[in-house]
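All protein chains of the complex are present and in place, except for one that has been dropped.
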Amino acid sequence: MASYIIRRFAIFVASLFLASVAVFWVLAVLPGDPATRILGTQATPENVERLRHELGIDRPLTTQYADWVWGTVTGDLGTSYVTQDEITPQIRQRLKVTLPLAIAAMFLATAVAIPVGVYAASNHRQAGDTAVSILSQLGISIPAFWAGLLLTTYVAVKWGILPAGGFPGWGDSVVDSLRSLVLPAVSLALVQGAILTRYVRSAVLAVMREDYIRTARAKGLTRRSALWRHGLRNAAIPVITILGLQLAALIAGTVVIENVFVLPGLGRMLVQAIDRRDLLLVQSTTLVITAVILVVNLLVDLAYNVVDPRLRTR
Amino acid sequence: MEPVLRVRDLGVLVGPVPAVSGVSFDIAASRRVGLIGESGSGKTLTALSIMGLLPEGLSAVGQVVHDGRELLELSEEEICEIRGDRITMVFQEPMTALNPVMRIGDQVAEVLRIHRDVSRSEAKLRAMELLRQVRLRDPEARMRAYPHQLSGGQRQRVVIALALACDPALIIADEPTTALDVTVQAQILVLLRDLVEDHGSSLLLITHDLAVVASVCEDVLVMYGGRIIESGPTRDVFDSPNHPYTDGLLAAVPEIEAGIERRSRLATIAGSVPGLGQFPTGCVFRNRCDRATEACLTEPTLLPEPSIESGLSDVDPPRRVACFHPLDSEIPS
Partner (left out) sequence: MTITDSFDLTEPEEAPAVDSGGERRRVGANLIVGAAIVLTIVATALLSFLWTPFDPTRVEVPDRLKGMGWEGHLLGTDQVGHDILSQLMVGARNTLFVGILAVGIALVVGVPLGGLAAARRGWVEESVMRLSDVIYAFPAILLAILLSAARGPGISSAMIAIGVAYIPIVARVTRGASLAVFQTDYIRAAYSYGRGRTYVFVRHVLPNISSVLIVQATVLFALAILAEAALSYLGLGVQPPAPSWGGSLVAAQTFFRIKASLAFFPGLAIAISVVGFNLLGDGIRDFLDPKLAEKT
């Protein structure tokens, strides 16, 4: 088990390294010259050269990369070429919106998906199951931002129950901040919940067919007890895996939802950065997001290996 | 004295199609009965319907009486009281029979805690005792192990321990050794037979292997096409079978005399077992029988009818056969 942890962690580090190289390469090699972009095409070559030197982009690529990575490790993600603001505090600020949103959505989705999925599996081939199948099929087919738009139109605008957008800030009003996260989280959770429900249902159905459930019933457990006491722990294994993988999708989702609801999160910052061609900001923010996803994958892997005893003895 | 199990006219329907029909037999207390048949003969379905564990889409009709109660009419709660306690089952596939994420000890203790009012520690002690009875080495370590750490034979021993835990009146074992290595098979069978005797339970052993029945079971029921076509004490039936099918089965077993195989052609029964819904009208064996006549277009019943006195454990049951031209009668012209 210990050797597995070490190996897995090594893979994590290697993956992070690879990802950072990829992000750096895409943004260093492909686009045009940031200095020209900032100064405009009329700028004199000397000014361009001077700005390039100031920004540090006249150095060899490997040096730039090394500097950037070193800065990341020490907490300094650079300074934006465009706005001259430091990037790290911006990211930190925005994370305070994006992370709670993602967690809330995940929580909502899971809280709905598990009972509904189990219910559907228990009522297999009956009306309840069919209804869940149809609803979840719809849920995975609608774009989350469309759900967000519709929710905004009705719940926020027409009925005025919840805010249509904006975010007051945790410092200003915790309650209002929470309120502005409700509709975005629900929009995300609708889609994620539908996906999760389908997987929970499949996992439970698969488990229900297993021989050890029959053994449990032969011991004298009712169908329901057999499922609860024996089935769920086994069904949890694939469900945990999916939860972890869903997080990447969820983060992608927050990028869009933040734009629907005008939330000052990472996603919104990223999209605005593209307009301004703020490459370093995009670079560092992308790395941060990827790192979060890789960390979650790592944690889920470790959890998964702990939950399933068949994997523990390695 | 009441038999432990009284089955009358049991039928199992797969949707509208009968896979098993007209099955009637008694199992006396402390008696070991073998249920023999090829695959597709309906033996497993018979066993599952006694336990109330038929899969979705299948239904059972008829009477299955235990301890004065009609099992097929019980509610789920009621039959759950009997399952695991009075009537228990050992399944064919030991590799998948146990919950992979639960320790062995917990799984064995569970059956005790379902049916008996015992504390956790008492159940644990008893579980360890059971593991010892099924001759697992180092039961303490086994208690804390997970199923994947045990071999097939060991897992089957655990399943047997589960089946014995509450001193059941009847253990149904469905091909308990088929999925095991040949060397392990004999051990498990001997174990099963001994423990059943020790606990005073009855055994319904389902198998396709005649040798197993010969060595373990006092009585035998022969099944074909979803019906019981012959039954009686094992030795009598095997020495002088009455039904042409039984005769064919016995002739098809290669005889090994003193380790030397008899070098003659194995007898075969012409044709093959009919699939579900393809049973011929009348006697199910009609198409493959060289004694069939027109009379066989009507379905023969198992005669003589099982009667009430057959509940005593030390009395051999009478011989029965479902055939118009059994082997102890004249050959039809």
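Each chain gets a letter, A and B, in the order it is written, and its residues are counted from 1.
As a convention for this text, a residue touches a chain if its C-beta (ideal position, glycine included) is under 8 Å from a C-beta of that chain, and two chains touch if they have at least 3 such contacts.
Bear in mind that the values here come from a model prediction, so they are computed numbers and not experimental data.
J.: Of A:26, A:43, A:99 or A:232, which residue touches the hidden chain?
T.: A:26
J.: Out of A:77, A:227 or A:282, point to the residue that touches the absent chain in the complete complex.
T.: Spelled out, the listed residue whose C-beta touches the missing chain is A:282.
J.: Could you list which residues of subunit A touch the chain missing from the display?
T.: 8, 11, 14-15, 18-19, 22-23, 26-27, 29-31, 124, 137-138, 140-146, 149-150, 152-154, 157-158, 198-199, 202, 205-206, 209, 238, 241-242, 244-245, 248-249, 251-252, 255-256, 259-260, 270-271, 273-274, 277, 279, 282, 286, 289-290, 293-294, 297, 300-301, 304-305, 311
Assume only the chains that are shown with their structure count from here on.
J.: Could you give the separation in Å between the centres of subunit A and subunit B, each centre being the mean of its C-alpha atoms?
T.: Here the centre of subunit B sits 55 Å away from the centre of subunit A.
J.: Provide the residue numbers of subunit A that touch subunit B in the complex, in ascending order.
T.: Going through subunit A, the ones touching subunit B are 124-125, 210-212, 214-223, 229-230, 233-234, 237, 307-310, 313.
J.: Note which residues of subunit B are touching subunit A in the complex, please.
T.: Listed in rising order, the residues of subunit B that touch subunit A are 51, 53, 56, 76-77, 80-85, 88-89, 91, 93, 96-102, 110-111, 114-115, 146, 148-149, 159, 162.
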